[in-house]
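With one protein chain held back, the other chains of the complex are shown just where they sit.
Which chain is which? They are A and B, in the order written, and residues in each are numbered from 1.
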């Protein structure tokens, strides 16, 4: 299996702060890789550096064999990277339809793709012509994910999709993401919710202080409770 | 598959109407205060005409800020440049302007306005590349650079045209008023209203009906996400900046004709007025800018009629009142 995305020795500075301090990671094609770690470990910064919203100050980022670390965000997106930010960032002044029209960058909206999306996000059909700002939190998250998959993308970067959602909605969202995964998507996903991570992830990366401190298979981590406690117990503590 | 929305309340699209009702309420409130219906009507038309001109000048500034977080303190320069450039066409064709034929007048006025827009728009290109691009993302320097740009533009106009006020008479067919009963409505004000309304409708159509417009609206709200979707927002911004500059030039021509004179210092007074409009409307909001411009013009006209002394500070009072009510302006569209 080939690696779709590869980061080696990536450093990112934000102002005076040295956030990423040498990240090495790979995201295998067709699999879901979970990025875990406590708050402030640099997970969101990693995703933002990949999509080019922060500029890496050192290191290499390779997408499908092409170096992308010095490209501008729009050019990276055009190579087939979909991004679902932590804040969801739906355009609240635009309707659901208009949000998706913009997301379909290369062609008019494709009905088949839409039907597939409506299949697991029926609310989007129901509120097709409503302002995105009037949607509930869960619906905004669906719209944000739908935007990333309305056209086929090579790689999806998803930042904490379950954050702040009610448990029932989290369950449903996990089912949707599994459906997207079944379609063969490659996903790098930040998650704090270990349950969601275990359900979805093939591989797992754990970050701390701007570096990767553990990499392996999700199943192995899920089975090894002491390891979980060592790697993630910290994060639970930090959460209080 | 669970329907995620099953338990969610049905969201209803809600439009925020209070700001729209504000100028209407203000106009109605003035009827008993002013007393005479004909004066009220004249003042209201004057307010609308003035408001439209201010809107044309301010619309570009609000979009430029909303889209790219750029504070352009030199926007007023485009207004003055537009007005001066128009004199280049209007002066040699003074005879056609004074001829009492609407078509002959418009045949000169139209090209003059187009030339003004072209020059202001081209100047916008230069200003964006030279003054704004190097200090992109740094508010403090943007303010300083564009303030410097305003001074240079004004002084260059003085150097080229001299410091004196240049008269800019209204074309013959636009002088005078339509008399309906005992109400006199200046012809030029009607034209100004028509142009302003057309610009407003055109902007709204572009913003709401085209993909380009969707991109602009989306960019105003969240620039990063538009880029993450794969759109190069810098080019979009340059286009908006140039369009805004061209509109400011058009506004400058209209304002100069309204005042029947051109002077480089017109940009100073109008800059303050435009800032107030943009702040009242909410940075980045075209609708807010439209309502804000009408409110500012109403306060100036009604206020000037009722309490002339107050007219000096009426705009500030209006701004304070609106911001007390809504600290981010009538419509807060940016996520910042």
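In the analysis below, a residue touches a chain if its C-beta (ideal position, glycine included) is under 8 Å from a C-beta of that chain, and two chains touch if they have at least 3 such contacts.
Going forward, contacts and distances are computed from a predicted model.
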Omitted chain (choose from "Succinate dehydrogenase flavoprotein subunit", "Amino acid/amide ABC transporter membrane protein 2, HAAT family", "Cytochrome c assembly protein" or "Deferrochelatase") - UniProt protein name: "Amino acid/amide ABC transporter membrane protein 2, HAAT family"
Chains on display which the left-out chain touches in the complete complex: B
Residue touching the undisplayed chain, where the options are B:125, B:144 or B:190: B:144
Contact partner of the left-out chain, one of B:56, B:109, B:131 or B:295: B:131
Full-complex contact with the absent chain, from B:159, B:180 or B:307: B:159
Contacting the left-out chain in the complete assembly, out of B:18, B:180 or B:320: B:320
On subunit B, residues whose C-beta touches the chain left out of the figure: 71, 73, 131, 134-135, 139-141, 143-145, 147-152, 154-156, 158-160, 162-163, 268-269, 271-272, 275-276, 278-279, 283, 309, 312-313, 315-316, 319-320, 323-324, 327-328, 336
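We take it that only the chains that are shown with their structure count from here on.
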Parts of subunit A lying in touch with subunit B, wherever the complex brings them together: 51, 53, 72-74, 77-78, 83, 85, 89, 91-94, 98-99, 101-103, 105, 119-123, 126-127, 129-131, 134-136, 138-139, 142, 147, 168-169, 171-173, 175
Interfacial residue positions of subunit B with respect to subunit A in the complex: 1-5, 7-9, 11-14, 211, 214-215, 217-218, 220-222, 224-233, 333
